[in-house]
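Coming up: chain A.
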Amino acid sequence: MELSLLYFVKILVAVLAIIALMVGNAIVMVYVERKAAGFIQRRPGPYEVGPWGTLQAIVDSMKLLAKQIFVPANADYILFFLAPILAFFPVLLLFLPIPFGPYLTSWETPDGIILILAFAGFGVLSNLLGGWASNNKYGVLGAARAVSQSIAYEIPLILALLAVIYQAGTLNLSEIVEAQGSWPWQWNLVCQPLAFFIYLVSLVAETNRAPFDLPEAESELTAGFHTEYSGMGFALFFLAEYANMLLVSFVCATFFLGGYKGPILDGFWWTFIKAYLVMFFIVWIRWTFPRVRFDQLLNINWKWLLPLSLLNLWVTAIVIKVIG
Partner candidate 1 sequence: MASSNFNFINPFTFLNVQDSPGTYVGDFYTDNFEKGARAGNVILNLGPQHPSTHGVLRVLVELFGEYVLRSEPVLGYLHRMQEKMGEVKTPYQYLPNMGRVDYLNPIAWNWAFAGAVERLAGLEVPEKAEWLRVVSAELNRISSHLLWWGAFVMDLGGVTPILYAFEEREKINDILQIVTGSRLTYNYFRFGGVGQDADGRFVDLIKDFVPYMRERLKMYKALVTENIIFRRRLEGIGPMGEDICRRYGATGPIMRAAGVMCDTRRLYPYGIYDRFDYDIPTGPTDDCMGRYLVRLEEIKESLRILEQAVRDIPGGPHIVAKAPKPAYKLPAGESYFTVEGARGQVACHIISDGGKTPYRIKLRAPGFSNLSLFAEAAKGTLLADAIAILGSLDLVIPEVDR
Partner candidate 2 sequence: MSEKGDPKAREARIREALLGFGAERLTSPDPKKSGVALSAVMPGERMLEASEWLLKEGYTLLDLSTCEFQEGFLVSYHLDSFTEPFRLALRVLVKDKEKPVTPSIHPAFQGAEWHERESFDFFGVVFEGNPNLVPLLLPHDLPGPPPLRKDPKALASLDALGILGDGAAKEGGKGKEGGENGV
């Protein structure tokens, strides 16, 4: 793969498209989430701004842009401002190897999933910095929770993906999609149900969403690591959260739900439909379940998910050896 001007232009266009996708996704998801929350709670949700409240998210983001950024006394200035930026920008990179459609991959790389897993760790770094730098005890507690949660759940997440990687024999995301068929029973969901379940649980924990939203546990730590953030700082954290959700949903769609393949007419729409179904699932459980406690959260990981994912990996390896 040679580096040419065309190649750079392609990457540049891809990055711009990804930024547009992330911002657009955040706006859509804020609306969907609030509307879904409203409907689940039997109230209309956003209603007044625009038809059916569709402009609510845009107006909210305008408000956040215009808000004063408040810096607490004794906060660490550099880190305080660096943290939201660090939360947002690495996610850009993570979208590069995702195959949205058959030919719609920003950067076709043989080890795409390695890239994603390697840079996914940046998110928690920003949480840690944000909580630490804001000189707030809630923030520090939230940051500490974020780190141990993220580190713990990365392991079963990787192990669950590894089983699929064994099966497909490749680290390239497009090839993983190609290894699956068009019909739902040909997807990895069917032959790797346990891995799918483990991945589903871990992705909720990795994105700090309820019922695993301990770093920002509202009723305990007010807002956890972003307690002191207002205006754009908060907006960037928010954006990063939704971008992370979108990313793990795309990875989920790619690995387990057949990616861009569908019963009729393969294409990027299938990826989007599947990813947004996963997103809806995340939203749905957020408004259904109470939050787990921190030691329970770690127990679920170390006592259940980790052994199960190891078992799954082991069985997969044996089966592959026997069959292949």
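Assume contacts are C-beta pairs under 8 Å (C-beta built on N, C-alpha and C of every residue); 3 or more make two chains touch, one makes a residue touch a chain; residues count from 1.
Per the selection procedure, all candidates are chains of the complex that A comes from, given by their letters.
Computed from a predicted model, the values in this text were never measured in an experiment.
What touches chain A in this complex, out of the candidates 1 or 2, is 1. The touching residues of chain A, counted against candidate 1 in their complex, run 37, 40-43, 71, 73-79, 132-133, 135, 137-138, 140-141, 210-211, 213, 217-222, 287-296.
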